[in-house]
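The structure follows.
Only one protein chain is missing; all other protein chains are in place.
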Amino acid sequence: MTLALETIGLTKSFAALRASDAVSLQIEERESHALIGPNGAGKTTLIGQLTGEIIPDSGRVHLFGTDVTQWSVPRRALHGLGRSFQITQLCMSFTALDNVALAIQATQGHSFRFLADASKDKKLNDPARDVLARVGLADRATIEAQYLSHGERRQLELACALALGPRILVLDEPMAGMGPQESARMIEILQALRGEITILLVEHDMDAVFALADRISVLVNGTLIATDRPAAIRANEQVRAAYLGTEAH
Amino acid sequence: MRVKSLALAGAALVALTMGAFAQQAPVKIGIVTTLSTPGGYLGEDVRDGILLAIEEEGGKLGGVPVQPLIEDDKLKPGDAKQIVDKWIEAEKVKLFTGIIFSNVAVATVPTILENDGIYVSPNAGPSNFSGKACHKNYYVASWQNDNLHESAGALAKKLGYKKMVLLAPNYQAGKDALTGFKRMYGGEVIEEIYTSLDQTDFSAEMARIRAAKPDAVFQFHPGGTGIAFLKQWAQSGLKDQIPMVVAAPSLDQRIAAAVGDAALGIALTSHWNTDFKNPQSEAFVKGFMAKYNRVPTVYASQGYDTAKLIGAGLKATGGKLDENVFRAAMMKADVQLTRGPFKFNTNQHPIQDWYEMKAVKGADGKVTLQTLGKVLENHGDAYAKDCKI
Amino acid sequence: MGLNRSTLLAFLLIAALIAVPFAAPYIGGNYIITQATRVVIFGIVALSLDLLIGRSNLVSFGHAAYFGLGGYVVAIASFHLANDIPLLGWAGSNEALVVWPLAMLVSGLAALVVGALCLRTSGVYFIMITLAFAQMIYFIFVALKFYGGDDGLSMRSRNLFAGERITNATTFYWICLGALALCLLVQWRLIVSRFGRVLSGGAANERRMAAMGYSIYAYRLVAFVIAGMMAGLAGALYANLNRFASPDMMSWLLSGEFMVMVIMGGVASLFGPIIGAAVFLLVETSLSGATEHWQIFFGPFVLLIALYAPRGVWGLVRGGGK
Partner (left out) sequence: MQLLIEQLLNGLQLSLTLFLLAAGLTLVFGIMGVINLAHGSLYMLGAYAGASVAAKLGNPWMALPSALLASALVGIVMEYLIVRPLYARDHLAQVLATFGLILFFNGFIAWAVGRPPIMMDTPAALSGFIEILPGLPYPTYRLAVMGAGVCVALGLWYIIARTRLGMLIRAGSDKRDMVEALGVNIAVLFTLVFGLGALLAGLAGVMVAPIRSVQVGMGEQVLITTFVVIVVGGIGSIRGAFIGSLLIGMCDTLGRAYAPILLKLWLSGSIADGFGAALASIMIYLVMAIVLIVKPRGLFPVGG
């Protein structure tokens, strides 16, 4: 079985702080994998190194068997890595449809096309509408992102990632700041993707994690202390001590 | 008190205008000049010199009523051009003067001439218009640019300096200055140093001068940069080691007042100075001090003389601005100027005398310029031979 | 409703620009036409600058450099022709259809080099570096004594347009207006195209664009070059208007004034920058005519716009919010 994502000894320090300490993580294709850890464990730094926003001090990142350690963010995206951000990143003045259409456009070769009106381009709008429908935003297509609710924006961000036709989705706390209803909706959407696309989920909401993950990795102080099935993680003494013991309710 | 004098002035103005209308419509004189930027005081003095001459005649020049229009070109050639265009179109102005800087003149004068206007320069006399491209409606009342520096070169030769370092800003007028200087100097030029246009710290150049050990230095830095240069020259200790020769724009009365003792001992040349003994000059200095409460610079005298020359031209036309009549009268230049003897050359640039001067301490303890004698007599310019009018 | 008001404003603007030559004989003759020509030319520059500031969120503080370069290209071509000095084997030219595209090409190339460097940075770095490079180009032309240096370079006559002399102010105005119309058309298509989408996406959220696989640098560079070319065309027109090019056309103050025009009119609006150019020239001309210390009033005016009307005239007309 090929690995969707593999990191080998990934290390990154900020001054005296070692945010990633020889992290070696393996995610299999079509696996739904969750990354958990207390605040300040280095999750965001790790995600940054996976997506290319942060260049590691040492170690390698492999994406579907290719070494992408030195690749830029856009290049990794076009290689099949779709992502959402901890704090929503959307083009707020664009409509929901245009946000997704922009992602579709990225998959259709270069955008040095200067004359035709992109807003009337069926090759962009039709697939974009399909993706919006998949995340349940079909009826919100013409609303500008800045007027969507928080939960809708998270859904839209997921749509932008899906529109790229990614082979792996990296989701940085997609449930953050959501009410129970919105969370349930998001879990439902993600459930539908499970098994179809590889998913790496960083999440604090333990219900969501246990509902969605095939395997869970636990990051503490920049080090991976365990990777295992949810049930095993639940039982893991070390994890309980370091993490669940302090944070679980 | 204030209101009263204001009312009085208003009444006088009304009377003046009414009187003028009773006789004939006044001739409009478009004065485009540089009032803002650090070079603005040149324009102020030219303007005030012209206005003084007009006021002395009660709103007339050569007996003809005139109406001066004044606008600031901000030292931007494009702006000057627009002002001229506007006046030609909207005010039907035919007679222009006032431009201070050569770069403004080069851009603006052709527009005036192409529209059958007349231009009398109170300051800039760029070489562009003194040779082949001279024009029958273009007069220069001040000097051909090179004259300033030729006279300085002649003075350096007279003072016996064998090897010199020359400095000027790295633009056209600076380049011309050194060319002009070298034309009359004839000695050895060890080094030519070009400074940049906006430069105000000359320490690097002064170190080079110190290393070159010349007999004397010639430098051309008009206005604000000149002040900085002279102050730094004194501070570097070079002032007591190496004599300096400059042309009029690098050490006018205002610069002398600003730099104070740092100017003492500098040799310069000019075609006019406040201590000239002819009656016209003495009356002008008195009148200018009375009206504006400051010592006139050479620019003020140029403005005043320009107005007088225009007056001579207008007198012959009787207020109808016929360019041929105007020209005939102008070329005679039958008028007393502050600088003394004056003739127009074939290219309608001056033939006049140039004087040696020195910055000395006056009776009041302030630095002033003292005239010592002539360096060039009846001096024209090198370009006149190319001019066919 | 808002849309209607702004459409009306755009319509009024177009009508006014077309009406100028017909109304001119009654309101000031050629002087008015010359002023209107300046509005049109500065309108082109403001429009091009808005492609950067408004559409791409690239605050370029050196736009005058490309404007000035365009001006110099036509002045230099005419200089070589007039003085019979070949330039690297080329005799020079006075034909608008040759030298105007050449002006655009040269300005575009300069923008390509400067942009390639500046776009490696962003934010406040970008502002300062575009300013510094423009200053560098300014100093190069000040030092080019062969072309007049600081004194600038006069042209003997305006360029020929397809072999015809353009002596008439009205004819020249129509040509400039035509150029503006062309630029408007190009800009309009640009911003609705896929390319324009990427630019505005990058302006709205750079991280999101990267995550979607866009290398925004190349798109921005192309926008920078296009804006430089338009500014170059405007510079060529301006040199023709004055028959004169000088380093003043590249001064950083002029770059600042271009920015003021864009914002005064309204960023990221097609007609806003042109309205901005008109208002700017109107205010500047009337203030400087009224007092020589006009800057004392003009400065605070600019300040107030920055503080309280960041969306400019267009924004005010269109109404807040949406």
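Per-chain residue numbering starts at 1, and chain names A, B and C are given in the order in which the chains are listed.
The definition used in the following text is that a contact is a pair of C-beta atoms (placed from the backbone, for glycine too) under 8 Å apart; a residue touches a chain by one contact, two chains touch by 3 or more.
Remember, it's a predicted structure, so these values are computed and weren't measured experimentally.
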Which chains here would be touched by the one that got left out? B, C
Which listed residue, C:14, C:98, C:112 or C:143, touches the chain dropped from view? C:143
Any idea which of B:141, B:184, B:227 or B:309 touches the chain not displayed? B:227
Listed residues C:11, C:90, C:125 or C:188, member touching the removed chain: C:125
I need the residue numbers on subunit B that touch the omitted chain, in ascending order. 35-38, 40-41, 44, 170, 175, 192-198, 200-201, 203-205, 207-208, 210-211, 223-225, 227-228, 231-232, 235-237, 254, 258-260
Could you please point out the subunit C residues that touch the chain left off the display? 53, 59, 61, 117, 120-121, 123-125, 127-129, 131-133, 135-136, 139-140, 142-145, 252-253, 256, 259-260, 263, 267, 293-307, 310
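Definition applied: only the chains that are shown with their structure count from here on.
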Which word fits the touch map of the chains here: line, ring, star, complete or other? line
Rounded Å distance between subunit B and subunit C, as computed from the means of their C-alpha atoms: 37
Quick one: which bits of subunit B touch subunit C in the complex? Just the residue numbers, please. 35-36, 71-72, 76-78, 81-82, 85-86, 89-90, 102-103, 106-107, 110-111, 170-173, 175, 196-197
Touch list for subunit A against partner subunit C, complex: 51, 53, 72-75, 77-78, 82-83, 85, 89-94, 98, 101-103, 105-107, 111-119, 121, 124, 160-161, 163-164
Would you pull the subunit C residues touching subunit A in the complex into a rising list? 189-190, 192-198, 200-201, 204-205, 207-215, 219, 222
